[in-house]
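One protein chain omitted, others in place.
Take a look at subunit A:
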């Protein structure tokens, strides 16, 4: 067992069906560590969706290679069914893909097709619904269409969790949710990570929303991997990010504006809390210094 879950080497992709041939991915290489939560970030058309569609075999790596858990997904012998069980993908607006008349049936649909026994199936659905905070006994027999947008999205997530994937790919998971729905969704996502040790890959163009939970960021621009690193190191480059049509989180924009005005905030300031303490300290020091200056003069 090695500690790299997904290994991408020199991956390129050109959409041949487009009227004008466009290179959607251009020589991308990356290694995503097992059990981590990473985010792929980029403006519309930067290639982020194209990249992750290689991870569960929706696209074949040509040219280049993609290995998931050691298995070459471009190999002739690859079992796509097993791969897609291992790598679950939540598409944008997944609640629009709910179709069954009860929440139980909807969540059970995927695992059912894996040929599980009735008890195993029920246990899986129960567990998945527990994780997303919609307990089976309360919600199982209700229609998904009675729920709020955020809850429906969690039903869609449960449908994927019930297949016990080792990798979870989420494409713009919080678009269209309000503050509460978003915070809830991320809280449940954190639980999934903690309880199941799933390697999580977020696709997003919103840095603020991934900053809270991602361990590492990969920035794509015009199909090229242009930056990678911890959120702190990536956000410190807010000028550079603007050039790629990306905005650093609002806090980091404020920090950049403060630095421009001569306040020497260290790079590891990552939260409102950090910034508050730093500014309070500097003010106290200033106040201490002021009387000293006057007494000396």
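Brief remarks on what is shown
FYI, a residue touches a chain if its C-beta (ideal position, glycine included) is under 8 Å from a C-beta of that chain, and two chains touch if they have at least 3 such contacts; residues count from 1.
By our rule, contacts and distances are computed from a predicted model.
Protein name for the hidden chain, per its UniProt entry and selected from "Hydantoinase/oxoprolinase", "Energy-coupling factor transporter ATP-binding protein EcfA1", "Cell shape-determining protein MreC" or "3-isopropylmalate dehydratase large subunit": "Energy-coupling factor transporter ATP-binding protein EcfA1". Contact with the chain not shown here comes from a single listed residue; of A:45, A:133, A:216 or A:229, that residue is A:45. Here one chain is not drawn; of A:138, A:178, A:195 or A:215, the residue touching it is A:178. Of A:63, A:135 or A:149, it is A:149 that touches the chain left out of the display.
Listed by residue number, the positions of subunit A touching the unshown chain are 43-45, 148-149, 175-176, 178-183, 205-208, 242, 245-247, 249-251, 253-254, 257-258, 260-263, 271-272, 275-276, 279-280, 283.
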